[in-house]
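What follows is a single structure, written as structure tokens, with notes after it.
In this view, the complex is presented without one of its protein chains, the others remaining in place.
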Amino acid sequence: MKSIVLQGTTRLLVPLLLLFSVYMLLRGHNLPGGGFIAGLIAAAAFILCALAWDIRTARAALRISPARLAAGGALLAALSGVPGALWGNPPFTGLWLFIGGGAGDKGLPLSTVLLFDVGIYLAVLGAVLTLFFALEED
Amino acid sequence: METALAVLVGIMVATGVYLMLTANLLRYLFGLILLSNAANLAIFATGRLTRAVPPLVPEGLQAPAEPVANALPQAMILTAIVIGFGLLAFTLALVVRCYRELGTLDANAMRLSEPPAADEEH
Partner (left out) sequence: MTHSEVHSVGRRGDTVLQLMVLAVPVAVTVWLLTLLGPVRAQGALRFGIEWVPSLGVALDFLVDGLSLLFALLVGGIGIFVTVYAAGYLRGHPLLRRFYLYLLLFMLGMLGLVLAGNLITLFVFWEITTLASYLLIGFDHASATARRSALQALLVTALGGLALLVGLVLLGMVASSFDLAAVLARGEQVRQHALYTPIFLLIIIGAFAKSAQVPLHFWLPNAMAAPTPVSAYLHSATMVKAGIYLIARLHPVLASTDLWMWTLTLVGAATAVIAAVLALRQTDLKLALAYTTLVALGTLTMFLGSDDSVAVAAAITFVLVHSFYKAALFMVVGIVDHQAGTREINALGGLAGRLPVTFVAALAAGLSMAGFPPFLGFIGKELKYEGALAIATEPVLVAGAAVFANALMVAVAATVVLKPFVGSRPPALTATREASVSLWLGPLLLAALGLTFGLAPGLLADTLVQPAVTAILGRPETVKLKLWHGVNVPLLLSVLTLALGVAVFVWQRRMRDLLSRAARWLPLSADRLWDGALAALRRGAYLHTRWLQHGVLKGYLAVVFAAVAAGLLWVLVHSGGLPEQLGWPRLTVKEWAALALVLAGTLAAVGCRAPLTAICSLGAMGVGIALIYLFFGAPDVAITQLLVETLFLVLVAMILHRLPLANAVRGPRVRLGHALLASAVGIAVSLAILLVLQQPFGSPTKNYFELAAVPEAFGRNIVNVILVDFRALDTFGEVVVVLIAAVGAAALLGSRRRALSARAQGTRRNP
């Protein structure tokens, strides 16, 4: 499948897909999107990379091992549940911080919930790529 | 619409079961795909259907103004799809490994751990 056209298109598409995945991740709380979808989109970007060139290129593009990425994501998601539990609430209670809010606008929302979604994103991305690489390298 | 989905789910389950009963592991995998999709549809249908109104709260409101689709089954299905992907990929890995070790995908020929000789105690 070493096609120049595919490689050229991929070169363009991969950054776009990754950017799109982050966009889907961040808007997920208010509009369709979220960690699962964003993680799958990002995985698609790397898989496209693997299809256009080979697995080694895709691995190099990812820089760290997908299994570690997945474990890190799961760890991040787990840790995001801890702060909520510190003040007597059940674990995974969301904590919110609104920066620069004004009238009618709450400002920039930062929360443990967002952290959790990022964890999901990384875990899904890492897990899917682990599976894919394992099956393809066979 | 729910009625139609119920019938469709039944057909998918029946074909899935039929495929899983064949001895070929790849067909077994296809049957599993059908079953997991059918299960998702069943959850979707029993949560009742609402046409074209996604469970989003419009900007500026505290709650949806009109009846929206049931969000809970959607959240369940969403995770079920991702888990299903993990399950199917793992099954696929098992199938590939089986083929590599045993050189066949015929489940009837895989008698390594439970050999057919039933006559004597080992």
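Descriptive notes on the structure:
Letters A and B mark the chains as written, and numbering starts fresh at 1 in each.
Just so we're on the same page, contacts are C-beta pairs under 8 Å (C-beta built on N, C-alpha and C of every residue); 3 or more make two chains touch, one makes a residue touch a chain.
From a predicted model like this one, the values you see are computed outputs, not experimental measurements.
Where chain A meets the chain that is not shown, the touching residues are 28-37, 40-41, 43-44, 47, 51, 66-67, 70-71, 73-74, 77-78, 81, 91-92, 94, 96, 106, 109, 111, 113, 116-117, 119-120, 123-124, 126-128, 130-138.
Take chain B: the residues that touch the chain left off the picture are 1-24, 26-28, 30, 33-34, 37-38, 40-42, 44-46, 48-59, 61-64, 68-72, 74-75, 77-79, 81-90, 92-97, 99-100, 105-108, 110-111, 113-116, 118, 121.
Assume only the chains that are shown with their structure count from here on.
Chain centres here are Cα means. That of chain A falls 24 Å from that of chain B.
For chain B in complex with chain A, the touching residues are 54, 56, 78-79, 82, 85-86, 89-90, 92-93, 96, 100.
The residues of chain A lying in touch with chain B in their complex are 30-32, 36, 40, 124, 127-128, 131-132, 134-135, 138.
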